[in-house]
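Got a structure here, written out as structure tokens. Questions coming.
Of the protein chains in this complex, all but one are displayed in their positions.
For chain A:
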Amino acid sequence: MNIFPDEVIEQIFGYVTSQRDRNALSLVCKNWHKLERCSRKSVLIGNCYSISPERVIERFPELKSLTLKGKPHFADFNLVPHGWGGFVYPWIEALAKTKVDLEKLKLKRMVVTDEGLELLARSFMNFKSLVLLSCEGFTTTGLAAIAANCRFLRELDLQENEVDDHKGQWLSCFPDCCTSLVSLNFACLKGEINLGALERLVARSPNLKSLRLNHTVPLSALQRILMQAPQLVDLGIGSFIHDPHSEVYTRLKNTIIKCKSMTSLSGFFEVLPGCLRAIYPVCMNLTALNLSYAAGIHCRELIKLIRRCGKLQRLWIMDCIGDYGLGVVASTCKDLQELRVFPSVLIGLNGPAGVSEKGLVAISMGCTKLHSLLYFCQQMTNAALITVAKNCPNCIRFRLCILDPTKPDPDTLQPLDEGFGAIVQSCKQLRRLSLSGQLTDRVFLYIGVYAEQLEMLSIAFAGQSDKGMMYVLNGCKKLRKLEIRDSPFGDPALLTDMGKYETMRSLWMSSCDVTIGACKALAEKMRRLNVEIFNENEKVDCSVDGGQKVQKMYLYRTLAGRRNDAPEHVWIL
């Protein structure tokens, strides 16, 4: 392998960007391993507890961009007790200490503190991008530190975080010399911001392409901002309430017409339906539309809007659009690739009851390019799933959530095994699957046999016996994440193939039939797994009888050994 000098090989490696490909390169030979690791700029650590920060830094000294994920996915649904973990501070500390030239940090489901943000802001001279997804633990004080100290900041992207808003002047902390902003997203903040400071910031940021406002930014301010930034590509509207006959509104309409580059729209946290006309001019260019938080837009207006969006590739909406509305989507949005339909039942809307299998079938017939789906619905039938499977063989992500989690096919009263079986058989590239509805072990047999590319599987209230889980563990060779709740899988399934878990990132099982004894046995045998057990906020009794069932178990492969930051009610075996 010494045909080319190292510099040339490194150059070639530069064209290889995907982490998986680079991992493959590093396994070829020792020299390639060394060359690869010394030139790797971007690293993703899918589980922050799988390895220590020191080891990551040691291996990749040229690290510029780090992505970390903390809590397991089911933390989103309040299934992980408060204080479980996922603290980013040790990582920031380690990076600062070894003087890594960090430029980008992206965190998902982690606990971030103001101290961490302050340390981050002070330690990395070339820091450019901070992306926080579903994180918690910090306040606007931490954001102020980032704004004030990161002189070359290009991106501050806050998505769906729980931020304590001190209603301070964090936005005013961007110094006048900061003109490098490309992306600013503070939609998840609850408090008021200094509108003047925002407008001045936008005015001095000629490269600003993405701006997402929170609900406190009124329509009048939006108009002034858009005047300064007609080049925006992605806009998140905060409040969209104004008298449609007012001068302010007319000015907004005229300003929006000038935003010729706009292709992505979101927000509308507060909206007066009559105001939507103002955005009609940009609809025909939109490739992404997220109205999943726009509770104020009713079905009719939603449909009127969508009829104008012929180029949509990504659409996130609420189920008040109804089956008829989805039919409109199907006939209008021929380029649609990703669709997410969220339940409006959460907000107690008493309207037509959501969506059903009919809407999904319509979508599958009209939107042949669909590859990602998240669909909350009232009911589903096997026939519909079989049709969808036939129409969308290129589906990569298929997540179906029937609001009644064990509801059978309402037409035949049969379980939905055959329907999902058709999905996994037809969608040969399927990487992610979420099941719901009445399901027996049979569906897992299908998954095990056909879902060859499956990497993530979410199971709830499904199956009849250990066989179900065993089919999956045995069959899905590429499985990385398995999360199960409220299903009758127990010790035999858990212990059937212990080595399998070292090939996966993690396994979650809650309200199943797994016992403490089995978890102990697993932890004992597999030293490179951390097996964590927790019950709801009670300190776990270590002396308890091994036959007792475990409420929640989360296990993951790790090279870092036991972690020492777990709270009292989390027991690491």
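The definition used in the following text is that a contact is a pair of C-beta atoms (placed from the backbone, for glycine too) under 8 Å apart; a residue touches a chain by one contact, two chains touch by 3 or more; residues count from 1.
Here is the rule we use: contacts and distances are computed from a predicted model.
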item	value
Chain excluded from display, named as in UniProt, from "F-box and leucine-rich repeat protein 3a", "Auxin-induced protein", "Phytocyanin domain-containing protein" or "Ribosome production factor 2 homolog"	"Auxin-induced protein"
Given A:Trp170, A:Tyr249, A:Tyr293 or A:Tyr501, the one touching the chain that is not displayed	A:Tyr293
Identified contact with the non-displayed chain, of A:Glu118, A:Glu270 or A:Asp491	A:Glu270
Which of A:Ser210, A:Ser261, A:Gln313 or A:Thr440 contacts the chain that the document leaves out	A:Thr440
Selected from A:Ala148, A:Ala353 or A:Ala383 as touching the chain missing from the view	A:Ala353
Option touching the unshown chain, where A:Gln231, A:Gln464, A:Thr496 or A:Asn535 are the choices	A:Gln464
Hidden partner interface residues of chain A, rising order	74, 76-79, 134, 160-162, 188, 269-270, 292-293, 295-296, 318, 342-349, 353, 376, 378, 401, 403-408, 413, 415, 434, 438-440, 458, 460-464, 485-488, 511
